[in-house]
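One chain of protein is taken out of this complex; the other chains stay put.
The block that comes next holds chain A.
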Amino acid sequence: MKMAIFQARTWFARTFSTVASHPLRVCVVGSGPAGFYTAEKMLKAHQEAQVDIIDRLPTPFGLVRSGVAPDHPETKIVVNQFTRVAQHECCTFFGNVTLGSSVTLPELRELYDVVVLAYGAESDRVLGIPGEDLSGVYAAREFVWWYNGHPNCRYLNPDLKSSDTAVILGQGNVALDVARILLRPTTELATTDIASHALAALEDSAIRKVYLVGRRGPAQAACTAKELREINGIKDLHVHIKEADLLTTPEDEEEMRNNRIRKRVYELLSKAATTRASHPCSDPRELHFVFFRKPDKFLESNERSGHVSGVRLEKTKLIGDRPGERMATGTGQFEDLGCGIVLKSIGYKSVPVDGLPFDHRKGVVPNVRGRVLSDTSGDPMLLEKGLYVCGWLKRGPTGIIATNLYCAEETVASISEDLKQGILASSSSAGREGLLQLLDSRNVRVIPFGEWEKIDSEERRLGSLRNKPREKLATWEELQKVARE
């Protein structure tokens, strides 16, 4: 009944608004949390809005699908909410549409009154040190995409067999996710939605020791408590931390007093350092937190040319006295850490498209509260009319899913303000119909939400055969085939 009234109400509102004027045509690029929260907030704030979400993949939900670890199913529940948004009568999802090749940014801006870019960060920061191109050195993002069944990394085939040691550079949550996937008993991973090619490789993996390397100390570690608590709970895993590294300075104490997360993370690290396994086990695994070290170069293997055999690390010390901002600087003392695989978890990076102002230094689109600026001078008068950003492209690759909720709220508030001030207005632009015509003329085969639902139900069906919540289709061919069936 409530639903019926609600529907009647929206019907009236829509009828009235379409009679009164054109719908506000909005295109959101990217269907991860930033894109979906933007669409949701737009639909809530503007009943006259018609929101189209485009994504280069045939599948929606961005990093909720390809970033969130398979053993974190609770974090993925948010797709229920995003699905309701996609099913809203004024919202449409078009998968398999790539900004820059299927449709250019100027074309999109011509077709829509409002364009919100929320396509995230699909590349990686680099260290810029010798040996970074050796085989066996990967970006953590690639490894994450691989175990999460992202079609771009289906054939990554990371070498997990030639050595028992992996080095992860970075100590943030992505680093901890990767460490956990490498060390967790595969029987526990088998019932998650981990890609089957990754599960098979992990079942065969020789990796028993993982080193997590950070430039700063345990009082500055970038991970959060939940991820660390999970590490502490892994069966038969021995966590090693040098006791000397846990000693804190007055500056560390000051930092922790002002930062609840840092304080709780430090406490968990201290706890992990003192917990010793009570019984011997058949297949022990080790996780070493290596603090105050920065990578200097990657070492090449003597036996396998072109392949990494270790990392040379330089000891660091912290300089500066402003809490939270102390930097690690090299001390000139070096040591080598042997390994067969290195995963760089030092941050993601956004990639610009043609016609988009971009701040290469910060790796974001210059913006004021989500309004795109024409250049990086910061002059708020140079606005790109009708163009907005949200999520990692707007503020850099940090934060959790919920951060995008507030981020989207800010961007949508800017759009609303611009509409109110008359800077923006709904026009007779071609919108959805125009986009579909253009894509059709270029033989771009759009995958609408209904076809994603076919992929979804096929994945669930395949999953149920293996006691998994889903078995992800991990190649472009499989995804396209099931969508078209």
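As a convention for this text, contacts are C-beta pairs under 8 Å (C-beta built on N, C-alpha and C of every residue); 3 or more make two chains touch, one makes a residue touch a chain; residues count from 1.
Definition applied: contacts and distances are computed from a predicted model.
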| item | value |
| --- | --- |
| From "Geranylgeranyl transferase type-2 subunit beta", "2Fe-2S ferredoxin-type domain-containing protein", "Nicolin-1" or "DOG1 domain-containing protein", the hidden chain's UniProt protein name | "2Fe-2S ferredoxin-type domain-containing protein" |
| Hidden partner chain, touching residue among A:L156, A:A413, A:A430 or A:L462 | A:A413 |
| Touching the absent chain when the full complex is considered, from A:E74, A:D283 or A:D354 | A:E74 |
| Touching residue (missing chain; options A:L373, A:L405, A:L424 or A:I447) | A:L405 |
| Residues in chain A touching the chain absent from view | 72-81, 224-226, 229, 260-261, 264, 369, 395, 400-403, 405-407, 409-410, 413, 460, 469 |
